[in-house]
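Take a look at the structure below.
Only a portion of the chains appears, each positioned as in the full assembly.
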Amino acid sequence: MTDFLALQCAIVQEYARPDQFITQNFDYEWRNYSFGLQPEVDQWEAAKPLTVAGFDIYHPSAQDLTGKEISFGGAIARSVKKDNYFILETEAQGNHGWLHYPGQLRLQAFSHLASGSNSVMYWHWHSIHNAIESYWKGILSHNLKENATYREACTIGADFAKYGDRLKNLRKKADVAFLLSNESLTGLKWFAIHPDLNYNDIVRWLYDAFYELNIECDILSVNDVDLFSQYKILVTPALYSASDSLVGHLKHYTENGGILLSTFKTAFSDPVLKIYPDDQPHGLTDVFGMTYDQFTDGVKVGLKNCIFQNSTNSVKNTALSDPSADSTDLSAEGIRYWMELLTPTTAQTLADYDHPHWGSYAAVTENHYGAGTAVYLGCYFDKATLKDLLTYIVTKSDVALPEVQYPVIIKRGTNEYGKEITYYLNYSDDSATITWHGRDSVMLLQDQPLRDGDPITIDGWGFVIIEEI
Amino acid sequence: MTDFLALQCAIVQEYARPDQFITQNFDYEWRNYSFGLQPEVDQWEAAKPLTVAGFDIYHPSAQDLTGKEISFGGAIARSVKKDNYFILETEAQGNHGWLHYPGQLRLQAFSHLASGSNSVMYWHWHSIHNAIESYWKGILSHNLKENATYREACTIGADFAKYGDRLKNLRKKADVAFLLSNESLTGLKWFAIHPDLNYNDIVRWLYDAFYELNIECDILSVNDVDLFSQYKILVTPALYSASDSLVGHLKHYTENGGILLSTFKTAFSDPVLKIYPDDQPHGLTDVFGMTYDQFTDGVKVGLKNCIFQNSTNSVKNTALSDPSADSTDLSAEGIRYWMELLTPTTAQTLADYDHPHWGSYAAVTENHYGAGTAVYLGCYFDKATLKDLLTYIVTKSDVALPEVQYPVIIKRGTNEYGKEITYYLNYSDDSATITWHGRDSVMLLQDQPLRDGDPITIDGWGFVIIEEI
């Protein structure tokens, strides 16, 4: 696919004028919406001949709108060319059941800009009258007349015209990076941890927890090793396939002061999915200060002796009281699908297994290695506990942890005028009031000045855009 | 299929004696029983070369016997030749789990006659000893001896011999007609409203509600436009595909005093399933006095401001306390699968959506058009509420609404002697006592006279047949 796209681009390039550019519509793992890393193509490689990256992002809306796909998909889109990107397709009225509530079309559009997109284009202008996509509805309905969606889209266009020069080409700078790997995705497809837990589930489990804590994340590929040092925290969700070279870079990153956060199954196999015949995690046992040689599923097992239990998100380590937790997410015991029986050497245990037979093994460990720290998650557990653990890690670092959390989402960047732009995006029915902490600024759409300590009220499914003066 | 059947009939006709007739065994959409309109053939067209329509009807029995398939299937059977029909096959002991309770074989047999059948033939005489249908059990079991089913069948035969001349060729006259359409069925198969709600689900949703209210219904095809005016109420369940000509006849029917009752998705596409590019419902916006251009699924949404809420069946618009409601039928909120956001022009709103964002749109509307009335259901909701709505509509019309409701079912017709025949069929374990309202009559099987006001007790799974004197 990479070769074919390069071939196409070369042909187009022959005929393109100097002022013309080439883009291409990439997409994601599709679960009736844009869920995770695309399994069928290495987009970092395939995007090389393009001028600008292009993506389509589709997601549930109405009561199910969370902004997560816009944010996660945007992070991948920024990653492939390390630049801004185009949203070449996104839903207008969308597929069955996705009709946006009033205001959501605007919220979605500006969420794309907040993630670094330079465009929002809809599928499609009007709903079509024949063939299979008749009910992927456009801006206009089948009667081709003005409707609620059209009227809302008009306000978006007007705002783009008015404020676009202050919002486009947003430069974003994250403290946290996720390291994603197509080989790991494929490896865990063939050697599945559990039918209900594939690679992208684990990626999104971690990504969504950071998202809900309002910690913005970038995404890196396994070829971005030179960029590791730019980040304070590097996350490797189920990095099943890792070359010795990549393992060396992870080690070097930690040794030099980085915080490495890895999950179960990291560095288990080599690039051709041959399992490493030495101690796990391969090449990293001294970095993590622990090893393991046995694992099983997580049945009737929880966490005990949690060091990070006093964090704000945790009700109890086994709790599912977090309203953002999926009801199908977990059993009452808190662990599910997978558990590695960790034996620390130099590591501190952050949590043990609460189980009659596996209680002597560690579940989560933290190790100081060189100037850095390496945290290892040996099992999959509920999102509330995960957010506690992330809070614990972030609090010990110099990564900022905002007071405001999901459903109000903060997105930041710097515009072409060198001014910091801050979005507050409210993904809920209820209005929210927060306090501005920062330099003297202006709320762009309201043209209203803001000083440190000023309250800001954001309507349900509303947003504000703040530009530094 | 239509052509092939015509070809076969033509061959048979060459050899048939003048006193011989041709029939054919039609069936229905099969869901392990005879559920709805047959999707694979236009039976009205295919039946043209036949002398007499023939059908097979199979359905759950024992605790699941309701009579609904016998009644619905009979209405289709009456419709294809606009005449009486033959039941060429029906269950004896039936498929696994269908063994009839004592009395049910009789109840089933006379239910067929009450719907207009002139025969009850069983699959089959004796249970077979080889091959795939070994457990579609016959009248006799595999031992080929008399059994409970055989003995009950003998009483049916004896009663047919004794009373058959008063029961056969029953002329039925309904006030309500359903307009069914193979094109709409196919259209909603390709462009599904919801995986769990196909065309026949919607047809049976409405048909079963009328059935439980004891309002008999005929069934018409899209070519029966000349018959519309014979009915007081014309129902179009999800008539997705409708020609301009058919739309014109619906308009004309209403204008001239008919009550048109249509659901969501009516008149959405033309006969080749191209979606109409003008206001929905196509050609009928003035008839219904409303239009819509947006729709979505029904999630966490109910009905409010129900005009018809005082009717007898309704506990609460969102209630599922109706014992005849399927437990899987609906969410607690009452609406499921589909909702159109209706904007009335001249129509009265019968119910609004109870939803934080869609509350300003109508869910059910009623409009006076010419001398008639047009009611539009913009969404799918629970059966108890539907029965309330039908009660509201029927009460305002001059269609009779009996006091007696399901599980006691009333079926009427006129026999060859010009006498009115009334069946009371009790589809439950419990005996029921009702009061006779009508002319001086006789209970045929008991040879017992009846006068207005006399009580009648019907055993569980029993029935009475009453003939006007």
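We just call them A and B in the order they show up, numbering each chain from 1.
Just so it is clear, a residue touches a chain if its C-beta (ideal position, glycine included) is under 8 Å from a C-beta of that chain, and two chains touch if they have at least 3 such contacts.
Please read all numbers here as calculations on a predicted model, not as lab measurements.
Identical protein chains form the entire complex, numbering 3 copies in the structure file, with 2 of these shown.
Simple rule for what comes next: only the chains that are shown with their structure count from here on.
Note on chain placement: the centre of subunit A and the centre of subunit B lie 52 Å apart, centres being C-alpha means. Of all residues in subunit A, only 62-63, 93, 96-99, 101-102, 127-130, 134-135, 141-145, 147-149, 429 touch subunit B in the complex they form. Contact residues of subunit B toward subunit A in the complex are 191, 193-194, 273-280, 293-297, 299-300, 356-357.
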